[in-house]
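Every protein chain except one is present and positioned as in the full complex.
We just call them A, B and C in the order they show up, numbering each chain from 1.
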């Protein structure tokens, strides 16, 4: 059986990456691609790397055009999905790469996003746990899926095992991320110009204002059975000169009494059977190049007794495991397909 | 009066940067440049950007050749300065860009470096304080100066004011640094190849093993009048694709009772009169591009009450304020010259 | 049927890329990987992005270890393949990614490489023509294949249609290539360090000394039915700060009487039916990002009557279509498999 797909936001980075992955998916027919101001133009004009989709033309993003497909992907700016999701009421499967359906707390939504609040959908990070059950289980047969924020899922995957096992203190997390600009989308903002990014490291959203913070707190609280306000995180992203990639360095205090073995075991237990989230051997740490184009999150773990902190370094391709790969992996699960279909664990390096 | 200078390690990155700065210094005559395996070759073959020094030839690095100058700069790999400094006993001014004369604690030296321990020299970061007195005062008339480690001085400058004022808790510092590879020198190591660094973020020395950690603890302890073991730091450097630059994100818990005004005032008081260390206005944070080629450390400060942490983001050019600029600034002070001679506060951007 | 494979030079860039492609090939079992100084170590230590091959250990590169496989890939430094190929006399299929079996002229070999000359093997660029027949036809059932030089095949593919059709003059070609450093391999040479490559453009082999020049002349002569000395090319590669990719700008004089339609038709005819070599519409030109990780050569063509030259801009991933992809594509053809198996036309962008 082949599933028909429509992708909105197809001229952007997240939409383009969903298309790149789906183009190699044997069970998927990409039938419709939509955009806003670029509607009417060939897709390949905006995604010149997607040669196998050169026959597609961007259509308008309307509920009518998106309807009638087995699967609809929404890759729209935050705050725009909601207006479509209501009108897609009878679509068999809708996957939103935006933030609109991620948060369970309206208070958090109002504080970090604002605008209309929308009901939370099943969260598209299969390897995280909620109440001790892998998110994967909730995704089976799901019809509405919220793909994660790229920084959020990277940090959540980094620390969830330790929080769940109680070997780290979730009350004083510090995360600093080296990130590529593609996570910010194809936005015409001065600080995203190449001249401003080449050869320089640029911090942004310093001091607790980044919108992915409530998403991390929500995921870690769910993983750890902790109240949301028990999770505190200092979160600083830094733009660095690579088009894509996230390298998240996250630390949390070692819980009293936790042995080195306890700590490593927490991550090993959580991810030992996972394909796309892998704990590296002791003393090894990942580079973003290792996961370029891959759906893999690679995790290196150090126990720093002098600082009394666990340091977790995680590499993710923000557009794959951080966004589009998470969406396709979740889709595979929802549809009952092999979870790794059209996804690779191998990065493109050097 | 013109001071004659010899620079060892002149074919490397630190040596090259010392030469770049001195070449524009009106009171300095660069008389001698030395190297090891490259001795006998024209300097410009190894430093093709130093056009004004095209007449110089690299000589052997021996005490005899280095002697007889008013000032000797040592830009040698760690552990190599010591063998020369003994033999330069009568040199009027020696400035070591290596680590050999930085640490006051032999225990720390043994733990992080090993090999012979050498006496500590006056530390070349004029804006730090020791016992409430700016390091600048100790540098006046100094004859032996240890230029700082680039990462170390960046983190020390980031947090010293808060530690000294008691507005942050120095017992749980977390620093993550985006750094360019030139800080590692011109070493032929696989992980420093361009193919391994372009388009990727690479962590190293994760988990408390970086050699700059004891240097930071020493500087912050001195600034804060704290015992060395009262300073605990989780320190993670990440190589990112820029030839030079350090962007250090450092956080420390807010001390109980410290108001926002107390906190900002600590940094403002410490650096308000400084030329080369500048606190940016509230809400502003620096990029490494802003300090490229400049001797400036730019500091942005955020107070994150939700995380109960102060976040300090500091940008430094590792080869200038981090190494060679600190050396020249210290030299200026030692010689009684204007502190900013041959140094600029303006970066080369974009 | 599954074919067993051995890959030598598996710890290098070309070997790693062959493995990345073969890891996704359903008809291939990667049985043996070999190296020199790294033998005995896990493959993944040197290719940390190849997570699906984490079970493999590097063995010694000896004829004995390489023998007994259906297919042997040699990804060795130039001049080293020959010593193995003699000893692999009975191997069903050997594909050499090095230069040793590319040139038909010993004179050219001696002038540009030196050392022992080896017999030419079937050249692994299926889309080029020899005597009016696509190279693809010679590859069917071939047992010894020479994968191309990355710069050479890029330039040859750029100009061969025009030379074959007689619409450009092959006697005064000028090619300038922006290239990433991975084409130079994982060599510990100072000019390949990240600090030397980040933020700068570095020319090398200027003035007609690059070893790919005779390979281009050979291919264009074969395509055009021209004597080798009828092909003259000014060839300048420039290292730019991207890990992989070639953007070749090649120009040749317009042949007297050639109309614009004649010119475009030459390329359209040559590549209109090709999957992996594509002529872009008029006015469009490729970026290397468009082919990152893909086996595609994208070609943009401009006719500059004011300069009386045709300008061809071609983008290739040096490690894929330039090397490993060409090898796998040729292998597919030789084995009678679908030519595009395990290869993609879609790049990873942005």
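Quick notes
What we mean here is this: contacts are C-beta pairs under 8 Å (C-beta built on N, C-alpha and C of every residue); 3 or more make two chains touch, one makes a residue touch a chain.
Note that the structure is a prediction, hence the values are computed from the model and not measured.
The residue from A:169, A:196 or A:215 that touches the chain not shown here is A:196.
Contact with the omitted chain, checked across C:40, C:68, C:141 or C:203, is made by C:203. Interface note: of B:85, B:156, B:202 or B:296, the residue touching the hidden chain in the full complex is B:296. For chain A, the residues touching the chain absent from view are 13, 180-182, 186, 188-190, 192-200, 239, 241-244. Taking the complete complex into account, residues 13, 16, 20, 23-24, 47-53, 182, 198-199, 243-244, 278, 284, 286-287, 289-294, 296, 298, 344-350 of chain B touch the chain not shown. Counting over the whole complex, chain C has residues 172, 174, 176, 178, 195-196, 198-204, 206-208, 232-236, 238, 240-243, 245, 247, 249, 251, 253, 285-289, 292, 300, 302-309, 311, 313, 315, 349-350 touching the chain that is not drawn.
Quick note on the criterion: only the chains that are shown with their structure count from here on.
Centres computed as Cα averages put chain B at a distance of 45 Å from chain C. Measuring from the averaged C-alpha position of chain A to that of chain C gives a distance of 35 Å.
Multi-chain contact residues of chain C (touching two or more other chains) are listed as 13, 182, 198-199, 243-244.
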